[in-house]
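The block underneath contains the structure these notes are about, expressed in structure tokens.
Here the complex is missing a single protein chain, while all its other protein chains stay put.
For chain A:
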């Protein structure tokens, strides 16, 4: 491949290929593109965990993933920070795997991770504002979808963060727009159909 490596005999003879995180592609200047629903994006990034979950246990079927963070915590969108915290603590008491009934640990773990993500997002004023904005625009980020953004967030501090994030999500949407034949990925279509049929 790229260079000759001095391999020891026990090491595999093909040079180990490298990975580079796709999320760190330099961001081009703002490009405004037609809005594609963000749901698709969330599925894009979490397909491995979804696949593992599906293969894991049947109980996870009962966990609805299309709930908003507010619905998940069982609180209205107008709540204060204190109320969010209270709701979280209550659900933690209920779903933390340490207090789960034997045999349902995996399901409770799943739920707890979701509750935790909802709490972490809503208890941070900046992230809550961002989430509320997305929610208002009809985008629903499901779990783990913001992880990559959040990782970036930690490194990048400053006022331009929000703007930069929206660029990033635009970029993602754009890349999806490009890749899918008809403006919308398979996953997005499925999600929309499911939402329509459930409502």
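Assume contacts are C-beta pairs under 8 Å (C-beta built on N, C-alpha and C of every residue); 3 or more make two chains touch, one makes a residue touch a chain; residues count from 1.
Keep this in mind: contacts and distances are computed from a predicted model.
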item	value
Chain excluded from display, named as in UniProt, from "Heat shock 70 kDa protein 8", "Anaphase-promoting complex subunit 2", "Translin" or "NEDD8-activating enzyme E1 catalytic subunit"	"Heat shock 70 kDa protein 8"
Those residues of chain A which, in the complete complex, touch the missing chain	1-3, 5-8, 11-12, 14-26, 43-49, 51-52, 85-86, 89, 92-93, 96-103, 105-106, 108-109, 112-113, 116, 120, 144, 147-148, 151, 154-155, 178-180, 185-187
